[in-house]
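Of the protein chains in this complex, one is absent; all others appear in place.
All chains are identified by letter, namely A and B, in their written order; residue positions are counted from 1 within each chain.
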Amino acid sequence: MTLEPYLLYALAGVGLFAIGLEALIARAHLLRKILALNVMGTGVFLFLIAIAYRSEPLADPVPQAMVLTGIVVSVCATGLALALAHRVQTTTGRMELPENDEFDA
Amino acid sequence: MNAPDGITDDTHLTWLRLMISLLVLVLTGALGWAVCSLPANSTGLTVSALAQLPNSGVLNPVTAAVLNYRGYDTLLEIAVLLLAVIGVWSVAKEEPSAALEPVSPVLFSFVRIVIPLMILIAGYLLWIGSFAPGGAFQGGAVLAGALVLLRLSNVEHASWPSEVWLRFGLVLGLSVFIVVAVGVMAGGGKLLEYPRAHAGILILLIESAALISIALTLAALFVGGRALGDEDSSSESENGVRPQ
Partner (left out) sequence: MTLWDTAPWLIWSIVLPLSAGILTFLFRRAAPWIGIITTLGSAVSVAALAGQVTHAGPLRYSVGGWGVPLGVDLRADGLSVLMLGMSAVIAVAVSVYASRYFSDSDATDKHTAQAHQRAYFWPLWMFLLAGLNGLFLAADIFHLYVTLELLGFAAVSLAALAGKRAAVAAAMRYLLVSLSGSLFFLFGVAILYAAYATVDLTALAGKVQPGPLAWSALALMAAGLLIKGAVFPLHFWLPPAHANAPTPVSALLSALVVKASFYILLRLWFELFSTVVTPAAASFLGLLGAGAILWGSAQALNQTRLKLLVAYSTVAQLGYLMLVFPLAQHVGSALTAWSACIYFVLAHACAKTAMFLAVGNIAHAAGHDRIAELDGITQALPLSVAAFALAGISLIGLPPSGGFIAKWMLLQAAISSGEWGWATLILAGSLLAAAYVMRVLWHAFTQVAVARPLHRVPRTMEWSALALSLLAVLLGLMAARPVELLRSGAPVSIHAPGQT
């Protein structure tokens, strides 16, 4: 199997996605979870750019447009997640999701 | 509170974690194998994108894809930007900046030189987007960086515009985009179907409005919460948010 140049980056994208996923599930600290989501997102974007790289004479503009959209959405997600995480900390005192869900009536 | 931000040691190697890691590893292997079977020489949509470029009003194919071919995605994406700010404001209150000391002279000189340069670069990136990599998002990010720098350096006279102006600035991008998108339907066209002769100028118009909104949105996301004075909706509060 010849390793095309784009394939290296595509597989790296898959790898990043996996690393992010593992950290998202395994880590309890909210900041780490948010970072993990960012890493997962970066993995997908890297994959998209890698496949855009395949085409000649110019890199495919459509996946690039998708990645631009994706990056913006990802930044918004991170902003919202951080605000919520900060709120979780100010109301529960810890930067983690509570184990058993209290239900305040 | 115990540790500074409650950092706990969550790196215990338990059975469950091992299982999860193994599962993820297996699934990744499968995915990697599938990825290897992708066609190596696919040109995707490059050919059609380049072919339609003269009709798109810009010279850069990526800008054409973002604002013309797939402009509908961009419309909703700008809505997502606005929604994120609304969401953050609904969840959190702004924290007053920790540092209360006035800005140091070295930092102030630096800021004085760099901020105008950043504004210039943002405008340049916006303009160049029609011909080369660039555009509203890129320029907006640089401009947002300038705003964040201002906030971080505690420059005394730098403050948000009043609440009302800030809201208008945040919605400007989406509003202009919707107005243009629907406006071009007036001649019987479809949504976002720019008339060929004016496509370039319409795209520039949308991008300029979006630049301001994007910059304000990203800076507002950095600030992280609604203005301290914004508790009561019965009075349209004019409280500016001053970096303390």
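The criterion applied here is as follows: a residue touches a chain if its C-beta (ideal position, glycine included) is under 8 Å from a C-beta of that chain, and two chains touch if they have at least 3 such contacts.
It should be emphasised that the depicted structure is a prediction, and the values quoted were computed from it without experimental measurement.
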Absent-chain contact - pick from B:20, B:59 or B:86: B:86
Positions on subunit A where the hidden chain makes contact: 10, 17, 21, 24, 30, 33, 37, 40-41, 43-44, 47-48, 51, 62-63, 66, 69-70, 73, 76-77, 80-81, 84-85, 87-88, 91-92, 97-98, 101-105
Touching residues (missing chain, whole complex) on subunit B: 30-31, 33-35, 37-39, 42-45, 48-49, 52, 68-73, 76-77, 79-80, 82-84, 86-87, 89-91, 167-168, 170-171, 174-175, 178, 181-182, 185, 189-194, 226, 230-234, 236
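Everything below uses one rule, namely that only the chains that are shown with their structure count from here on.
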Gap in Å, rounded to a whole number, between the CA centres of subunit B and subunit A: 16
Partner subunit A, residues of subunit B touching it in the complex: 1, 5-8, 10, 17, 20-21, 24-25, 27-28, 31-32, 35-36, 38, 40-46, 49-50, 61-62, 64-66, 69-70, 73-74, 77, 80-81, 83-84, 87-88, 91-92, 137, 214, 217-218, 221-222, 224-225
Footprint of subunit B on subunit A - complex, ascending: 1, 4, 6-7, 10-11, 14-15, 17-18, 21-22, 25-29, 31-32, 47, 51-52, 54-66, 68-69, 71-73, 75-77, 79-80, 82-84, 86-87, 89, 93-96
